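Attaching a single structure in structure tokens format; questions to follow.
The complex appears here minus one protein chain, its other protein chains still in place.
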Amino acid sequence: MRKLLALPALLALALGAGACAPSTDQPTDSADTKTGTLRVWLFDEANRAAKEAVVNEAIAEFTAAHSGVKVDVSYLATDTRAEKYKGALNDPASAPDVTEVGNTDLAGFVASNGMADVTEQNRSWSEGADLPADLVQTVTVGDKAYGVPWWIGVRALYYRTDVFTSLGLTPPTSYAELVSTARKIRAERKDMLGIAVGGLYTFGALPFVWDAGGDIATGSGGKYTAAIDSPAAKTGIKAYTDLFSADICPPQQCVDLTGGGTVEAFAAGRAGMGILGNFNRSAVEAGAVKGKYGVVPLPGTRPGSIAPAFAGGSSLGVFRSTTHRSLAVEFMHLLAGRKYTLKLYDAMGFVPAMKSGRTEVIAKEPFLKPFVDTMDAGTKFVPVDKAWTTIDAEKILPNMLQKVITGKATVDAAAAEANTQISTALGK
Amino acid sequence: MSSSVTLRRQRLTPLWLLLPALAVLVPMFAYPLYQLGLLSTFEYGQPQVSGGEPARFVGTGNFRTLFGDPAFWSVLNQTVVFAAGCVLVTLALGAALAVLMTRIGRVARTVLSFAALTAWAAPAMTGSVVWAFLFDSNLGLVNEVLGLDGYNWLYDRSVAFALVGAVVVWHSFPFVMITLYAGIQAVPGSVLEAAALDGASTFTTFRRVTAPMLRPLITIVVIQSIIWDFKVFTQIYVMTRGGGIAGQNMVLNVYAYQKAFASAQYGLGSAIGIVMTVILLVVTLFYLRALRRTGEEL
Partner (left out) sequence: MRVVRRRIADGVAIAVAVATVFPIYWMVLSALKPTGEILSADPRPWTLHPTLDHFRSALGVSGFGRYLLNSLVVALAVVALSALIAFLAAVALTRYRFRTRTTILVLFLIAQMVPVEALSIPLFFQIRDLGRTVPGVGLNTLGSLILVQVAFSLPFAIWMLRGFVAAVPKEVEEAAIMDGASRFTILWRILFPLIAPGLAATSVFSFIIAWNDFLFAKTFIISATENQTLPAALLVFFKPDENDWGGIMAASTLMTIPVLVFFVFVRRRLVSGLGGAVKE
């Protein structure tokens, strides 16, 4: 009898203990030491040495101005980046002081209580006024700024000048022309993809959705509602997935290409066109098509229009748990300032987020013209919501695209399923 | 008097011997397992973990979400089929080669066992990467040799599973082969000679004498194969890029990992982990019961 009674009691005890068992860790607000080691996390890049040189120069300037301060930079490999960030969010003691963060990830970090509010510091920063308002939005959650935009990138249509000349083609100015041009290339050059597109290439697909007037989710007042199954969005999805056909980009070869995969295909000379970013230029130059390509804005459905591009790029932020708050903010501002963003452009081709810096590099570099035209035509962004991390990580959009491409689902069915999943993610 | 002292010491000795193991396993295994169980009853995402929001107790909510999701059932289904296939092929191949090892010359035996060791030694990660490279649609040797330029081995669900299964078998048959071969070698020659003198055929000797003596080893090999293949992670994760085209090659372990880490739903991920453990437990207990029925003891 006693045993029977003890069991529920034990269970209640376990659950009671459970209510507080999974530990949560509230980072205390940051201290502000003026000496010591400043830890910085930046992204690893294919040609990291060039980036490292710029960063090291900034460090030299910074440490010369602050005696007793050391700056220790880690370059995070693509594959382990997500774990590192989770680790930093879960264990404030392991978090760096300053970090680079993909502009789509920032909202999630803020929701996890990881980032320091730097609204005030940005306002008093001498170069703060130079930041364009639309990009400041990508680091703003609610009405507070949690970082500074560092560099930006947009995608446009790369095409093979040699192939176009020999086939008598001109760069397409509408979606219909894009399709017919791609068909022509594939028909004439059997071993070439008409245009390299990928089932895992979300940022290649989104311009088609946006051009059709659709969106992943529509937002008002900081609240988002899933909208990927709207008729407009579905038109866009169909436009993109229609490119995956035997006479343009065969599903067998293209369904599991990532954005990087399409870059590789274009750079290796296996594709007549590709939707690549301004930041992919060095990869293309290193490949077989060096000097044999041109760039135009990705055309929209209406002849002469430009499909809205995704405003890609990365930002810098300060972790809330930093023990060197002032130093961290100062170093972040130094890296994000005009001087070093211009140097970074020279080294890596990353276009500065700063208005004045952007104008300057555009003036001296004709290659950027189509990208600037694209930016001027208006760019779009993913929902600034912590749910984006989930939507991205669960591959909701790529899964939708791949289902349509492989014929496992119709556009309607795939979009409806994705819409439900996005709603769930937004509702969390 | 003195005998009772020895008895007491005897009773305490195993405890002392087990103590180091328990000292490691209780805090590093049992307690986290208990925590895993707890986590599975919470809504526990990134905001909760890093303290922005309080963890919310949802009881069986995660399990209900899971069981109500048709995707879970299809993943579960293909995990079981895939694991069963891998186990059967691994065991059949490993056992056949173990027997073959006893019938071949020394040189051939050394060559085969060395080759098996290299496959065994190759980390799951590198093995998967090398195979993926061999079967790459553009640069792969296999497509080149077969003249299948541009053929995508991951496009069709079953073909992709077969390819990954081949890698799993490649990694795991050496354990089966070498263990069983070593077992056969350890059967005393006198026993076999006696059987031969009694006029037993090779086959009868194997079935009646060798196999029963190998049973403890076979038990280990079977249970381990089930456990390992049901929990396959790296090969799927690396070769099919985290679950294949539109998630068609998803298996439970990868599914749990993605729910927990990629989308930071630790509660739901834990629930899947619990479900996996329970399934493995049931399968193994069935196997052990079947063994006990044939007179084998744990």
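For this structure, a couple of remarks:
Per-chain numbering from 1; labels A and B assigned in written order.
We take it that contacts are C-beta pairs under 8 Å (C-beta built on N, C-alpha and C of every residue); 3 or more make two chains touch, one makes a residue touch a chain.
What you are looking at is a predicted structure, and each value in this text was computed from that prediction instead of being measured.
Checked against the hidden chain, the listed residues B:Val80, B:Val159, B:Ala200 or B:Ile227 yield one contact partner: B:Ile227. Within the set A:Leu42, A:Ala107 or A:Val263, the residue that contacts the chain not displayed is A:Val263.
For chain A, the residues in touch with the chain missing from this view are 22-23, 25, 39, 44, 46, 74, 77-80, 83-84, 87-88, 90-91, 93-96, 258-261, 263-264, 268. Residues of chain B that touch the chain left out of the display are 10-11, 13-15, 17-18, 20-21, 24-25, 27-29, 31-33, 35-36, 39, 97, 100-101, 103-105, 107-109, 111-127, 129-131, 133-134, 138-141, 144, 170, 174, 178-179, 181-188, 213-214, 216-217, 220, 223-224, 227, 231, 233, 241, 252-253, 256-257, 260, 266, 269-270, 272-274, 276-277, 280-281, 284, 298.
Assume only the chains that are shown with their structure count from here on.
Rounded to a whole number, the gap between the C-alpha centres of chain A and chain B is 37 angstrom. Residues 14-15, 18-19, 21-22, 24-27, 82-83, 86, 89-90, 108, 111-114, 199-200, 250-253, 255-256, 270, 386, 389-390, 393-395, 398-399, 402-403, 406, 408, 425, 428 of chain A touch chain B in their complex. Those residues of chain B that touch chain A in the complex are listed here as 35, 38-39, 41-42, 44-52, 54-55, 57, 137-138, 150-152, 154-155, 241-242, 245-248, 258, 261-266.
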